[in-house]
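Following: one structure in structure tokens, then a few remarks.
What you see is the complex with one protein chain gone and the rest in place.
Order of writing sets the labels: A and B. Residues in every chain begin at 1.
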Amino acid sequence: MTSHEIASIVKGELHGSSDIMVDRVAEITRAGEGDLSFLDKASPGSTTSASCILVSLDFEHDALNVPAIIKVPEIHSSAVIALDAKIGAGVFIGAFCCVGESTSIGEGTQLRAGAKVGDKVSIGQNCVLHPNSFVDDGCSIGDNVILHSGVVIGADGFGYVRDKDRYVKFPQIGTVVIEDDVEIGANTCIDRGALGETQIGAGTKIDNLVQIAHNVQIGKRVVIAAQTGVSGSTIIEDDCVIGGQVGMGDHARVQSGAVIGSQAGVLPGKIVRRGVWWGTPVQPLDEYKRQNAHLKGIGRIKEDIAIIKKRLSEEKKK
Amino acid sequence: MTSHEIASIVKGELHGSSDIMVDRVAEITRAGEGDLSFLDKASPGSTTSASCILVSLDFEHDALNVPAIIKVPEIHSSAVIALDAKIGAGVFIGAFCCVGESTSIGEGTQLRAGAKVGDKVSIGQNCVLHPNSFVDDGCSIGDNVILHSGVVIGADGFGYVRDKDRYVKFPQIGTVVIEDDVEIGANTCIDRGALGETQIGAGTKIDNLVQIAHNVQIGKRVVIAAQTGVSGSTIIEDDCVIGGQVGMGDHARVQSGAVIGSQAGVLPGKIVRRGVWWGTPVQPLDEYKRQNAHLKGIGRIKEDIAIIKKRLSEEKKK
Partner (left out) sequence: MTSHEIASIVKGELHGSSDIMVDRVAEITRAGEGDLSFLDKASPGSTTSASCILVSLDFEHDALNVPAIIKVPEIHSSAVIALDAKIGAGVFIGAFCCVGESTSIGEGTQLRAGAKVGDKVSIGQNCVLHPNSFVDDGCSIGDNVILHSGVVIGADGFGYVRDKDRYVKFPQIGTVVIEDDVEIGANTCIDRGALGETQIGAGTKIDNLVQIAHNVQIGKRVVIAAQTGVSGSTIIEDDCVIGGQVGMGDHARVQSGAVIGSQAGVLPGKIVRRGVWWGTPVQPLDEYKRQNAHLKGIGRIKEDIAIIKKRLSEEKKK
């Protein structure tokens, strides 16, 4: 049953998406994905993973301290906006924001306090740039994109050429292109391409403190958990799920539908096929489990060998 | 002997805590915890882990470039403060700071340049919010809390529901509650609860670049080293010590007094009991060491087996 159908049945108001599928009922603290639950009132410490929650019509949303995501359109007097920047209708620009030359900000987009956007940047409609986030010159952001606080889009990639007794910086003159409906977590960094682009496909969700290096190409609907790092020019195709603290070498390719467990390590140039992968270096989950079980059995193997040796030496004596 | 007793004996002035225990004397560069040491003058490169240091009364503290932690109370003219914000006595608010609506800042608290605090936030007394730190709407911070530069408190948790060909954002409408005497390192992120709270207990110390996900509950006097990540709804009880770059899955529980070594991995739902733990997946340190020793012995095992096989085939020939 969908959230919309449930709302119709209970003659309630629907907040949120109308087509969330629900197939069970569960207690609020134990509910998970696909579960419908009920909340009397928000109490400190209450938490749920339910897909859908029924509350009474007089439910005090305020008790949840719901962050006021929708800001009244306003451009704060302290904001520094280039004369030739194009600012769409209904845009909110908070205190201490900067918008650079030849930059465009789409309708309904919010720049919260201290968000900074460089020159020749294109930012779509209905985006939210949280406080102290930064989009550097020449980058392009689609519609409905959320950049959390401290995000850095378009810093120079990490590329040097060793030249006798020093490193010479390889020019980092590409850009970053982020498509629609992308969300990027706090303090995550997405470097600009050396040449060409670093790309984040539509609908992709990236958690906090993630590192995306120059010229990485991430497909659509990819999920990347916190503190993962992706090295230069690696490709992650559509619909992959990457755990937290994963490290990927450069020029690797993660094929569509692959799932990589947390803390895994992908070697440079590696091709990771569809399926579930684990460990460093990554291997199919089944192999990883088998090997881990083997590992636990090494002590036993040593004992067996000691017994065999003893027996053989006894036979020899005979 | 306590630092206070030592100060009495040498008839010196005591700077810092009066009840630090000291039980040895050591040279300044080799001293560690519990050691008393002596410093003639601060020289470049000098470093110590001594618990207590004797210096002459004319010691030039300036030579140490001691950061001026205590700022003269002042509210900079550029700061943007909501009309209904409550600002306590002796508060310092630096340039380009923001304080949102219905927010309260306790006595003696310092917001250094560029620190930003959202709406309906409560910040206690004698806190320090370092430059460019950010506390989002509805979060609550106790007394004597230090947030280092770039800290993000209350960004949305990372929660989505897959719905056919897209991810739908699960509402992240809870808060973060940080109790008294907590210190949080630079660029660390603590996400708000989905519903309910993400909690950090009194006296807990968190290093730089740490990720704390939604609805995590961290007890009192917990120490977490740099770059560790804690997934959603995981509980870390009082007095745990967590190393650097540790990854914890969701819904795990680390019981009071557990110590987890650096780079360890805790699987989702895992219960980690009191004691010292190591490796991925975490195991008691003793087991980890034994297994590591076994691992180093695999080459030997292979040789043994080759010898045994040879001998058996020789016997067969006979």
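Heads up, the rule we're going with is that a contact is a pair of C-beta atoms (placed from the backbone, for glycine too) under 8 Å apart; a residue touches a chain by one contact, two chains touch by 3 or more.
Keep in mind it's a predicted model, so treat the numbers as computed, not measured.
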Checked against the full complex, the residue among A:Asp35, A:Asp143 or A:Glu197 that touches the missing chain is A:Glu197
Touch with the omitted chain, as defined above, among A:Ser3, A:Gln110, A:Gln125 or A:Gln245: A:Gln245
Residue among A:Ile53, A:Ile184, A:Ile200 or A:Ala213 that touches the chain left out of view: A:Ala213
Footprint of the hidden chain on chain A, which residues? 78, 80, 96, 98, 114, 116, 118-120, 132, 134, 136-138, 150, 152, 154-156, 158-161, 163, 165-171, 173-175, 177, 187, 189, 191-197, 199, 209, 211, 213, 215, 217, 227, 229, 231-233, 245, 247, 249, 265, 280, 290-291, 294-295, 297-298, 301, 304-305, 308, 311
Hidden partner sits against chain B at residues 16-17, 19-21, 33, 39, 42-49, 51, 64-68, 76, 78, 94-96, 113-114, 130-132, 146, 148-150, 181, 183, 185-187, 203, 205, 207-209, 221, 223, 225-227, 244-245, 262-263, 295-296, 298-299, 301-302, 305, 308-309, 312
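Criterion: only the chains that are shown with their structure count from here on.
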On C-alpha atoms alone, could you tell me the rotation angle mapping chain A onto chain B? Nearest 5 degrees is fine. 120
With chain centres defined as C-alpha means, what is the inter-centre distance between chain A and chain B in Å? 23
